[in-house]
Each structure stands twice: as structure tokens, then as C-alpha cells.
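Structure in C-alpha cells, see below.
Not every chain is included here, but those present sit where they belong.
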Amino acid sequence: MMRIAILCSGGDAPGMNACLRAVVRTASTMGVEVVGVRHGYQGLLDGDFYESGDGTGVMSARSVSHIIQHGGTILRTGRCDEFRTASGVRKAADTLVANNIDGLVVIGGDGSLRGAIELGKVWSGRIVGCPGTIDNDLAGTDYTIGFLTAVATAVEAIDKLRDTAESHERLFLVEVMGRGSGYLALFTALASGAEFACIPETPTHSAQMVSDISVLKKRGKASIIVVVAEGDDDGGIEVLRGELEAEGCPYPLRSVKLGHVQRGGSPTPADRILASEAGDLAARALIDGKSGVMAGRLAGQMQLTPFAEAIAGTKTVPLEQIQLLKRMSV
Amino acid sequence: MMRIAILCSGGDAPGMNACLRAVVRTASTMGVEVVGVRHGYQGLLDGDFYESGDGTGVMSARSVSHIIQHGGTILRTGRCDEFRTASGVRKAADTLVANNIDGLVVIGGDGSLRGAIELGKVWSGRIVGCPGTIDNDLAGTDYTIGFLTAVATAVEAIDKLRDTAESHERLFLVEVMGRGSGYLALFTALASGAEFACIPETPTHSAQMVSDISVLKKRGKASIIVVVAEGDDDGGIEVLRGELEAEGCPYPLRSVKLGHVQRGGSPTPADRILASEAGDLAARALIDGKSGVMAGRLAGQMQLTPFAEAIAGTKTVPLEQIQLLKRMSV
């Protein structure tokens, strides 16, 4: 009987549980055993497996019941420094060999896929990835698992902030996550009706912003929302706030960093479905002999993308959406 | 100065307001006036325009402030019997001519687009559509505006039902909308972790279902959720409930019709963005001279589809998602 292992790695993302459920159930349908590895790659180093009761670490179809709607991951996750060393990778491979694992599914972001590439160099088993990160910075998939939920969380927060911004006629700067990518900020801005998105992909000019804001003030806008990506080129939300104040911003300013709230919560239906599709495809591809590829949905079709391509950093926010935001903010 | 009109027609869908906002703001950016028509085609017959204060019915950029997050439509909507007659269509055209309208944006479902086709036969102005319906039964767009919000509403309800289903170890039949389409039922089932989806596109065999349900019972499933499309071939939720009971379903049964709740509520971020993109594209296309087309997002790209194609009834639920649901329900 074929045995595959599964782990979640890096920052957690809503939908990881749904993805895990799909891998376990599809594999189980196909007569393949799935061993759960806890705490990401660290668990491979430590032989830290899912508590199955019988010591095997094997996850049954029932073990993933009613987790589709929960954020986080029942396998836990983490970053692992030792796995960044050659001896760490070797140790992980040894654990896989010792446990008769034929294949591995890795759910995580670009660091996790980089780890998978290294592991693939010293282990003969097959590895397939699922894009689990709220940052949406992987190519090969329109959206990463967790991204749309993070957008929903940020939008829900801004819907609330708009209430108080209007009541007090203020400008709010709202920092969202996304590391080096502006996707989360741009989508959040579009969906929340924010007036500006400051993202790493485009230069942020505070003087120009204050000039634009002053026009909006004259047009009767009672409040302004500026979504700021954590990776914005201007130096961050407090730097920008200082600049806007110095340039004579015509609204009183307040700032909010949404923080880790964006990482949790029940995944949206779109994320649950994407996670299920990706997990299902990953399991089938692995069992079918594929390796070194990530499952994703691109232009409406489920497909597999080589790891190197997925992490190449070629995914950029669409220019037409940046322009759309401008047309919407009049 | 160019003048266009806009109306919402048919059953309302979350995101209609976001779409309306986009049309008004993009047109306003391009120096085009937008006249709001209330109550759908009926408003065209009655000359029932947006209350702009100055009697012109023109909607300013400010008039659509802070509606992106609200369900329903500030223009109201409705079905109009008189518009189904030749004289009704002629009357609508007369109103448009009398008010110097050069183009019309129609936000609605297939009935609304059929109406637009008829109107286009007797009126020389241009017409562009936006797919506003929770049924997701229009071709030319992956999702219609409102569909993903209706899925989210149904999934949220089923998340709650799962709690009580588990506590009592029951089977719940849950009827969702969708008219002749199984999309809403299938996506709701996939995202909620429901065990079955009964949809018009596939035959519903109650005896086979009871047999499958009995297998799941033996495997230790404490509860079962069956999502039933309102247009299912088997005759509806109460018919199916009777059949399942008659066939000896091993769980106590309960049934819930979610009803019109699915039509309302704050649109999800995905719907707000899709609605904004569609409204923006519709306005630009109309101003650019296009007519007889519907704006949508297909395979990740915004595009225009001729009305006849959009309503041709060629859109079907994806087979691979029907199969995915089976693999997930073990």
C-alpha cells in the first residue's frame, strides 16, 4: 500500500485545514495512506506525527471531519531554521525513508516550496505542493489558499472603520499584510471602496496624495481610507502618516495595523473550494507519479506548475485593477 | 455631453449597488452623465427616475458613496409584465428618446438581457449588460454578480446547521435557490462540506442515496447534509425527504428552505470587485460605441459577450466538481 505524508509549513493561512481534508480523503478513496506530520518541516526532523491513537500517524477520513470551516491547521505549522541547513534536509529525508513514505504534500508559501526543492535533491520520493499563503505571491494560481479570506477579513474591518471615519470625518491609514506583494492591499482597497492603495509595485508619493486628497475633500468626501501594504516602498504606515500630516492633509488622521487577525478565521467559500480542489489535485498527481509541481487554479483551470516557476516572483498585481481603483475613487 | 441611463432588473442580487457605483463613477470620470432609472424596465415605462433633487435624475459620483457594501439596489428593481409586450417596449424606447439618452446599462439576469434584446430592436441607442443574478446561469462570465455572496450566505447557514445536526445526529435537507441551475447548490455543498448535492443537471436517485448514506453511517458519520437545488429534477425538498424516509434513511431527517435570505446581505469582496469591474467595463464599452454585449470575467479576463450567447443556456456545472464532491464525502 502506498503511503504519503503531508505537512503545513510557514505562516498559516485559512483553508489549510480544507486542503488537508481533501488530500486525506482523495488519497483514502484511492487506497493510499496519509501520514500527518506536525509543525511543518520541524516535524519531519523530529518524527513528530499526527496522534492517530495507534502510533502510526495515519489520518483516516474521519480524522478530518468538520475541519473544512476552521482556520489554522490541526497539524500545526512553523518555520524551521535547521531545515535550512544541508544536514537538516538530510535528516528530514531520513525520517521519510525510515517511515516508508513514498510521497509528500507540502501546503505553504514560497519558503515552503523552496524547502521542498531542497528536500527533493536528497530524497527519492515525490513531492507536490499546495499554495497556502495569504500573500498571493505565487505564480501558477490566480489566488493562493487563504488570500481571499484575508481580503474578506480586511474588508470587514474597513467596513467598520468607514462607520467611524464618516462619523468623525477622518482619514484612516490601514496597514494590511502581503509581505512583498501588493495584492492583498489592492484587492482590499477595491472591495472596501477605499480611496487609495499604497503598494510595493507602484511608487507612493505623499505630496501627490495630499493633492489628490484635497480634491476629494472639495468634492465633499466625508472620509478617506488609505490601504497600505506592509511592504510598501514608502517605509510603512507611520512614515506615510507623518508625511501626509507634514504635507497638510486636510483630514485628521488615524492609523490601524490589522495584524495577525488576517491570518485566522473561517475560510470563505471560495477558499474552501480552492483548497479542496488543490488538495485533491495534489493527491491525485502525487499518486499518479508527478513530482516537483504545485497545484493551483489558473485562468479558471486546475493545473500543475513546476516549483521553480511558482516561486519565480513573476506574479504582479494587474495594472488594470490599479487603474480601476483610480476611476472608483472620484 | 453624452448621457446614459442605468437600471437594475429582475430579482435583486448582492453587488448590484457596487456595479451601479462603478458605472456612475467611470462614466463621470469620462465626462458622461448617468441617469438612474428606478424599478427596472417599469421605471422606463413610467419615467420613474432617481431623485436627484434637481429633477434630472442624474446620479453624481457622491450619490453612490458608501453603497459598495450594501445588498439590494438603491434604484430598486422589479419584473415588468407590460415590458413583455411590443407596446411596452416601444414606450420604454420613447422615454429614452424623450430624455436624450444615448446608451443604457442593464444590470440583471437572463430575463433582463432578453428584455434588452427586444428594446434594442426598436431603440437606436446602445445597450450593455452586467450579469446581476445569484443563479450563475449566464455564459460569458465565470460567476454572475451576487452568486458568490449567495453561496457565502448558504454556507454560513449550513455551518450553523452542522452544529445542530451533529448534536442530534440528524440528516438535514437544505434547499437553496438557483432556478434551473445547480451551480449554487453544488458550490454550497463543496464549501460547506455537505455530503450530497441534488441538482437539475444530474438525476437524483433516492434509493441510491439511502444506500450511500447507510455506508457513511457505518463509517461513523454523525450527521449528513444534503443540499438540494430548487430546480432539482426529483421534485423538491419535501418530495425527496419523503422518499428518503420511505427508503429507510438511517438518520432522523429535518429540512430547511433558506429562501430569500440568499438574495440579500453585504456582497463578499469577490462580488464587490467583480461588480466594480463589470460596471466599469460596461460604462467604458458603452461610451466606446459597443452595444448588445454583456460585461463579465471569463477565465480570469474581463470581456464582452453578445447577449444571445450569454443567455443561450450553454453554461453547465463542471463535471469535475461533481466528482470532487463525491471524493470529499467519504
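The chains carry the letters A and B, assigned in the order they are written, with residues numbered from 1 in each.
We take it that a residue touches a chain if its C-beta (ideal position, glycine included) is under 8 Å from a C-beta of that chain, and two chains touch if they have at least 3 such contacts.
Bear in mind the structure is a predicted one, so any value in this text is a computation, not a measurement.
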Taking the 2 displayed chains as a starting point, can you state how many identical chains form the whole complex? 4
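What we mean here is this: only the chains that are shown with their structure count from here on.
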Counting only Cα atoms for the centres, state how far subunit A is from subunit B in Å. 29
Residue positions on subunit A within touch of subunit B in the complex are 21-22, 25-26, 28-29, 61-62, 65-66, 68-69, 142, 148, 151-152, 155, 159, 162, 166, 187-188, 190-193, 219-221, 266, 268-270, 272-273, 276-277, 280, 298-302, 320-321, 324, 327-328, 330
